[in-house]
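Yeah, one chain of the complex is gone here, protein chain that is, but the others are all in their spots.
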Amino acid sequence: MSSVPLSAYLTLAIILFCIGLYGALTKKNTVIVLIAIELMLNAVNINLVAFSKYGMMPSIDGQIFALFAIAVAAAEAAVGLAILIAIYRNRKSVNVDDYNSLKN
Amino acid sequence: MMEIAWIIPLFPLFSFLVLLIFGRKWRRGQIDFAVILSLVSFICALLVLFARFTQENVKVEFTWLTIGETQLTAGFEVNQLNALMLVIVSLVSFLVHMYSKAYMEGDERITVFFAYLGLFTFAMLGLVLSPNLLQTYIFWELVGVGSFLLIGFYFYKEEAKAAAKKAFIMTRIGDVGLLIGMILLFWQVGSFEYDEIFAVISAGDLSETMATLTAILIFIGAVGKSGQFPLHSWLPDAMEGPTPVSALIHAATMVAAGVYLVAALYPLFAFSEVAMLTIAIVGGFTAIFAATIGMTQRDIKRALAYSTVSQLGYMMLALGVGGYVAGVFHLTTHAFFKALLFLAAGSVIHAVHTQDIEKMGGLWKKMKWTAPLFLIGTMAISGVPLLSGFFSKEEILVSAWVSGHYLLFTLAIIAAFFTAFYMFRLFFLVFGGEEKKEQSAVKESSNWMTVPMLVLALLAIVAGYIQTPWFGTFLGDWLTTGIAANVHGHLDGPLWVMVVATVVTFLGILLAWLMYSKKVLSRDWFTSRAPYTYQLVINKYYIDEVYQYIFVKGSRFVSQILHFVEVYLIEGLISLVTITMRRLSIIGSKFQNGQTQLYGTVAFVGLAILIVVFALTGGGF
Amino acid sequence: MGFPFILTIIVFAPLLGVLLLTLVAKTKEKLIKTVAILSTLPSLFLSIYLIISSKMGVELVSYSGKLSWMQFGNPEVFGKLYSIDYELGVDGFSLILLLLTALLSTLAAFASFQIKAGWKGYYMLFLLLEVGMLGVFAAENLILFFIFFEVTLVATFFLIGKWGLYEKERTAFSLLIYNGMGSAILLVVIMVLFAKTGTANIDALMSILSADDGTVFSSKVKTGLLIALFIAFGIKLPIWPFHSWMVKVHSEAPAAIVMLHAGVLLKIGAYGLIHFGLGFFPKQFESLTLWLAILGVINLLYGAFLALSQQELRKILAYSSISHMGIVLIGLAALNEAGIQGAMFQVVSHGLIAALFFYLIGIFYERYQSTSMADLNGLAKTMPIASGFLLVAGLASLGLPGMSGFVAEFLAFLGLFQEWPVIAVIACLGIILTAVYILRAVLGITFGQQEKAKMVRDMTAFEIWPAIILLLCIVGIGVYPDILSSTLKSIIIGLGG
């Protein structure tokens, strides 16, 4: 049915991953940074699912793995946001650059 | 008796130890104790000498140090030469002990003084008894220490400190030569033993070059100790020590050790013509060189010191030209008359409390004993006929003539002239002429001082008769039996040599008389004519200054350079390392600026580098 | 090979003192000092006993022994086991050094009476230091050796950092980093040997390495390891240019510690060079002797020249130590019986002489709070006995015959002249220079007019006897060196001198 080759999925995943990484490293808004990290995790999910379906040795494990990854990502986002709220209360800023009281 | 000759040095050693350890507590009698010990030592030495007349050499040794399979030994040996030396040393030592009892009276450190005397005597006797080079070297150095300690006896005087240091270091320079020569010889011969060395030489197993090299190196040691040019300048300075010390160490015994060493190793030296010539030239040059300086000195002891240097040069010259007996003979006679002169000078100094001869004068009447005794010494050293110096000097001149070194012979003749001149200059200035005001209270010294002088004066007169062309050559015959070298008991020289020597001596005396007693000749007759020469001579040819400039300044300069290396180069390298570390640390800390995204970026760069390298290298596949 | 009972007691007896000291209140000065000195004694007496019994013909091997200690790796799974045993043993050389250490420790414990505060901590560390030093010489295992080696380092670090003089912290640090580097390199060598041969036992390594024809290590690797050993022990000895830490230590550490430092700790470098460098890699050692000789001469002259321009007695002695360690190097460079024996003699002799010097320095410092030549001028007037000892120490140091220094110097030169005569001639300059700087220092202090007429008491009867003991040893060895050489003979032959 599908003529989309595995490599396309993988490339997409890498691109997403890189976008996420880029966002996580450059965006000033912490919320966006957290979203970018989500993006990276989701890129992995594409990988996993793609492999699970079109891989050298397809198996259901990949999809299960992806589910776990989604759950973990959600938890991570939740924790991240919770911490962000805590820091916002004290620092009154969501700008990552402002979080620099700890340094050499 | 000869088997227990080792006991001779132990008496002074015992004296040294006892005085050093208990001397502070011991209020009275410690000096007598030391004097008696030195007397015992002398008696033993005398017995050994008599025993040696009838018996063979004795040598006793034990293992001192094991090097792998080689065993170095220590022990003692008695032969003609050192039996003679034993007597000379212990006698002079005993007399000086006696003399010092009076001379040093009242000094609060007199016990220490006698302790040091004991140490020195021990070392000197040990040196004489040594059967091998190594042991000789050991005592050689110990003798130096004794000398060093006694020169620096008045430790609070800056001059004494400087003189002691100078004496030690200059002789040490010579000692290093000796050490090197000795070690080289060891690797050639395989032993430090005198007799083994001689055996190898007579077997012809030692190459000529090696013999020359080692002989000259060993001679450097002798040069240092015997104050030969160019290592002579410590000896006059050593006069900072108490006068009895000058008599014992710097006239009669230690300084003669160099001559003794050459004599003891005579077969080695005789094997190498070059070495012999070197010795002769150095000796001859020193003889005349020191004599010229001696003519200008104002300090009575310094003048005598230069005379000593000159006489030692004479002895070296004798040995160098093959006059083995002549050298040893002169060593013997010189020990007596020079010790006498120093003791007499000490007596004078003791009485007038100055050493400046210009401040003395007219003492002939005041010092009824000292003055004639000094005169005897002066006549003996000048070579006035029938006194001991006349015979020994004559022997040297004959040896020089016979050996064919005419230039050296001439030098020796001129030196004899100078000797007579400056010795009588001293005599006339000190004892003749007008009485100086400040010396009205001068008194003759006590018997403790005059008796030793008397003994020495007696010896200075008669000692010459053991080897004369007229009454037999007893000393020479005895000394030369069994020596492993081609030496002669006596050389017959032309009669005119004796005549010339006598004439020259009297000319010198005459000149001194004219200048300093009669004052017919003006004293600056020579100085005004050749002021530069005079300046040169009175400043001792600027040798000290040259040394100061080259060696002292030189080593200080090197030291400064190395200090620079130490501070800037080595410390600098260390700081370079620490600074680098600190820099790196700062750079590392700079990244830690609190920005999370920078941290992430660094990590990303790290990952990227890993992957890029992997991709480029194919991942090490 | 049972448990090395006597050696264990010798090494760890001071540790008992440490434990006892923990029980003593820190204000009880007398008690602390007594306990400390007493706890140095068992090692001393036992090592004397060992020496005597070895002279009586008891084989030294019978005292060595081992106990299984730790194993790395799992033989049942991998078949390879790296086991490190607790092995102690002595040979002639290390036995002598053991005795030297024990003796100097007792004397230094006496000299430590001048410590003004913190006796408890001081003596605990002091005893720990002694354990380390004794252990270094008794260890039969490289790793054990290293452990004791580091123990000495840490103990000295504390002793200097806490009880040192003006720049104590910097000095302690400098000591730590230099020696840390040295021991790091040493550890590399040790571990390479251990990892490749599977044993760290010194004797076993010696036989493995001497039988090795390139299968275990290529000759290049061996040379590399030897050079690393040179650097490691060269820092300790010290070999120029790694000496600057040691000058600092000499001038900043408390005198009693310098006694041990100059007397024993520096000697570990020499011990290591002889025992390991020469013992493990004799062939490679031979190929490096020229460099060793050159370094030795540099040490000798460099130290001497720098000592010439110092104003501080401690610094003079520091550079003098550098210079004297040059003798050890040239002795080793000669690599013949005389040379090696000279190096060994120098190790012992300099240990004694340096200890005597610093014992006296401690006494001077206590009275004058200074050791600079300018402040001590004319000491012979105020302290004649101490000055006398200083003079004797000086003479011993400049190699006066009749004292131990001469025998060492003589043997080293004797050896060197056979192998490298030209270098030896240059080195002879050192003999003269030594005389010059020693006399300059000693005369500068004792002779002359006392300008600052501060009357102080001379050495008390109590203070004299450590100096006398040291002097007796120095003179004893100097007068009858065979006392040492007979003990050393077998090991020198064993080292293939």
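Letters A, B and C mark the chains in the order given here, with residues in each chain numbered from 1 onward.
Everything that follows uses one rule, which is that a contact is a pair of C-beta atoms (placed from the backbone, for glycine too) under 8 Å apart; a residue touches a chain by one contact, two chains touch by 3 or more.
Quick note on the criterion: contacts and distances are computed from a predicted model.
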item	value
Protein that the absent chain corresponds to, by UniProt name, given "ABC transporter permease", "NADH-quinone oxidoreductase subunit N", "Hydrogenase-4 component E" or "4Fe-4S dicluster domain-containing protein"	"NADH-quinone oxidoreductase subunit N"
Touching partners, among the displayed chains, of the absent chain	A, B, C
Of C:F93, C:Y123, C:F157 or C:F389, the one touching the omitted chain in the full complex	C:F157
Candidates C:F173, C:Y368 or C:Y480 - the one touching the absent chain	C:F173
Touching the absent chain when the full complex is considered, from C:A184, C:L290, C:A374 or C:L472	C:A184
Where the missing chain touches chain B, by residue	581-582, 584-586, 588-589, 591-592, 594, 596-600, 602-603, 605-607, 610-611, 613-614, 619-621
Interface with the undisplayed chain - residues on chain A	13, 17, 20-21, 24, 30, 33-34, 37, 40-41, 43-44, 47-48, 50-51, 55-59, 61-62, 64-65, 68-69, 72, 75-76, 79-80, 82-84, 86-87, 89-91, 96, 99-104
Interface residues of chain C (partner: the chain not displayed)	68-74, 76-78, 80, 82, 121, 143, 146-151, 154, 157-158, 161-162, 168-169, 172-173, 176-177, 180-181, 184-185, 187-188, 191-192, 194-196
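Rule of thumb we're sticking to: only the chains that are shown with their structure count from here on.
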item	value
Inter-centroid spacing, chain C versus chain A (mean Cα positions, whole Å)	64
Whole-Å gap separating chain A and chain B, where each centre is the average of the chain's CA atoms	96
Sequence positions of chain C contacting 2 or more other chains	none
Chain A residues counted as touching two or more neighbouring chains	none
Parts of chain B lying in touch with chain A, wherever the complex brings them together	589-590, 592-597, 600-601, 604
Interface residues, chain A side, partner chain B - complex	21, 24-26, 33, 96-97, 99-104
Touching residues on chain C, where the partner in the complex is chain B	241, 243-244, 302, 305-306, 308-309, 336-338, 341, 378, 380-381, 395, 400-402, 406-407, 410-411, 413-414, 417-418, 421, 424-425, 428-429, 431-433, 435-436, 439-440, 443, 446-450, 480-482, 485-486, 489, 492-493, 497
